[in-house]
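Every protein chain except one is present and positioned as in the full complex.
A and B label the chains in the order they appear, each numbered from 1.
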Amino acid sequence: MSETTSSLTVHGRAASATGLDSAKLGMWLFLATEVMLFSAMIAGFLDMRGRSPADANHVLNIPVTAVNTFVLICSSLTVALSVASIEQGNQKRLRTFLLLTLLFGGTFLSVQVFEYTKLIGSGELTPWNSLFGAGFFAVTGLHGFHVFIGLIWCALTILWASQGKFSAQNFMRVEVFGLYWHFVDVVWIILFVLIYLM
Amino acid sequence: MSDQTTHSMAGTQTPVFDSTGKLAAILIGVTAVVAGVVMGTANPFLRGAASSQGSQIDTLFSLFVGIATAIFIIVQGFLLFSIVRFARAPEDEGEGAPLRGNTKLEIFWTAVPALIVVFLAIYSYRVLADIDRPRPDQMVIEVTGRQFAWEFYYPDYDIKTAELHIPLGRQVLLKITSADVNHAFWIPQMRIKKDAMGGKITTANITATEPGVYPIVCAELCGAGHAVMRSQAVVEAEPTFQTWVQAQVGAKQRAVAAPADPKALGRQLYNQYGCNACHKLADAGAIGLVGPALDGIGSRAANVVPGQSAEEYIRTSIVKPTAFIVPNYQPVMPGDYGQRMSEADLNALVQYLLEQK
Partner (left out) sequence: MTADTVVGTGLVRHGGRKFSDYLVFNTDHKVIGIQYLVLAFTFFIIGGLLAELIRAQLAVPNNQLVTGSQYNLVLTLHGTIMIFLWIIPAFVGAANYVVPLMLGANDMAFPRLNAVSFWLLVPGGLLMLASFAVGGAESGWTAYPPLSVTTPVGQTLWALALQFIGFSSIFGAINFLVTVFNLRAPGMSLTRMPLLAWAIVATSLIIMLGTPVLSGALLLLILQRLLGAQFFTPGGGGNPLLWQNLFWFYSHPAVYIMILPGFGIISEVLPVFARKPIFGYKLIAFSSMAIAVFGFLVWAHHMFTSGMDPFLRVPFMVTSMIIAVPTGVKIFSWLATIWAGKLRFTTSMMFALAFISMFVIGGLSGIFLASVPIDIHVQDTYFVVAHLHYVLFGGSVMALFAGLYLWYPKLTGRMLDERLGHLHFWLTFMGFNLTFFPQHIAGLQGMPRRVYTYPPEFWALNLISSIGAFLMAIAVLPFLYNALRSLAVGKVAGPNPWRAFGLEWTLSSPPPVHNFPTPPVVEGDPYGYGERPVPGTRVVPAPGVAGGGE
């Protein structure tokens, strides 16, 4: 074996038998597991919703959350633009759009935390005083946790970008992060409709 | 590559399907059919169904046993035959026949089992549809499971008991629920089982066909006393059943009409709160076996825990059962009687027990 790299992970043949990149394939499979997780949580939530009063969600602030949803959609746009930038080798635009993504995502999460504090602080909706509340906090909380992980991941990607680890030929990590971020956004849109609007 | 052995590719190859193989196949097939018929007819595993759906389920079960026996014999037969017939000769380093498949055979052993299971599913469905069918003269009994006793309420007569009595030959609709965790109501001899869940009523129909006394068992893990959560079902002819009902109604009326009679009130409370499910007490007609028997408790109670009077001991044992566990018994009695009973009821029950000398 002519391998000389000291990396622990890089050895062996790079070619893939299916022609798909392993990292990307792995990420898609991971997202499939996430789909199942959120499907289970949403199914559970719908069961709880059905057992709660029809107007159980009237305490939720729809206008604020609608704006917040828009902020999250913007972050999906910026992450797509960051991938497009590095595809053309534009390091500066890559960093800018990643930073914007971090900013939008951070805003979304802050508003969510603010909403939680208000709901629980006023006692209008808590995980323990109603079944709807229990379902609301479980599902949106799990999503919020995913956003939180995404923000850390985004920060790491920015760090790698500033270290110049990406190029027009090598940006798989940006793409994989982008897949995750889009997924989290799509989930939120579904949750927004199911929880706030229905 | 050091491991070099000399062997021939197919040296003394065994014939794939020679006359011995054919004979064995026929023999295994015949044995399977005969054994299946014998086992299906004899059905040694399930006996003595005491309800109408029990007999139907047993007939279905026999059919399954017959088919399963036949399949079992076929698989084990071919396995054993191959082990004996195709064992390698000590020096034979050759290879077996390079067979990779046989489309006809593979279609055969996919299609035949598929047909068998479809047939079994259809037959099972017919039995299921029939045993679930309500009949017009049903009597309703409400069943409540709680850690760790069963309680039966007869809305027609407004009586509550810890033992199930059902008239022979009349369909009973059980409406089952739970006061706490999940339980499952099971009368093995009647082949009837249904979960008891809080906030939900599940139903089951039974029609008893054999008079007798049958155990009622909890089949869903419900806590420390799950194993001893038992009661019994008494199946009796309609007149006997009516006599029993009248006796229950009478006892209840006496207790209501003459609350001054502390003994009658005590008996009623003893049964109302389900003490009878677990504690044997002849005076109250209770036959429970889970906890210690309370016959003569009034004379013993003062000597059980040093420093506790008879009354203190009995009261403590009701409201805080874990304070003292009688040797050889388990700490499984619910601890919520202090909340569930009114002070007056508690006093009356303690007095009643004190008088059991």
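Basically, a contact is a pair of C-beta atoms (placed from the backbone, for glycine too) under 8 Å apart; a residue touches a chain by one contact, two chains touch by 3 or more.
Treat the numbers as computed from the prediction; the structure is a model and nothing was measured.
S.K.: Touched by the hidden chain, which of the shown chains?
M.R.: A, B
S.K.: Could you tell which one of B:191, B:267 or B:315 touches the chain left off the display?
M.R.: Spelled out, the listed residue whose C-beta touches the missing chain is B:191.
S.K.: Of B:155, B:215 or B:338, which residue touches the hidden chain?
M.R.: B:215
S.K.: Using the document's contact rule, name the residues of chain B that touch the chain not shown here.
M.R.: Residues of chain B in contact with the hidden chain: 1-11, 13-17, 21, 45-46, 53, 56-57, 60-61, 64, 68, 71-72, 75-76, 78-79, 82-83, 86-89, 92, 94-102, 105-106, 109-110, 113-114, 117-118, 120-121, 124-125, 127-128, 131-132, 180-182, 184, 186, 188-189, 191-195, 197-200, 202, 215, 217-228, 328, 330-332.
S.K.: Mind pulling the chain A residues that touch the left-out chain?
M.R.: Against the missing chain, chain A presents residues 1, 3-4, 6, 8-9, 11-13, 16-18, 20, 22, 25-26, 29-30, 32-34, 36-37, 39-41, 43-44, 47-48, 51-52, 127-128, 130-131, 133-135, 137-138, 142.
Everything below uses one rule, namely that only the chains that are shown with their structure count from here on.
S.K.: Could you give the separation in Å between the centres of chain A and chain B, each centre being the mean of its C-alpha atoms?
M.R.: Measuring from centre to centre gives 49 Å for this pair.
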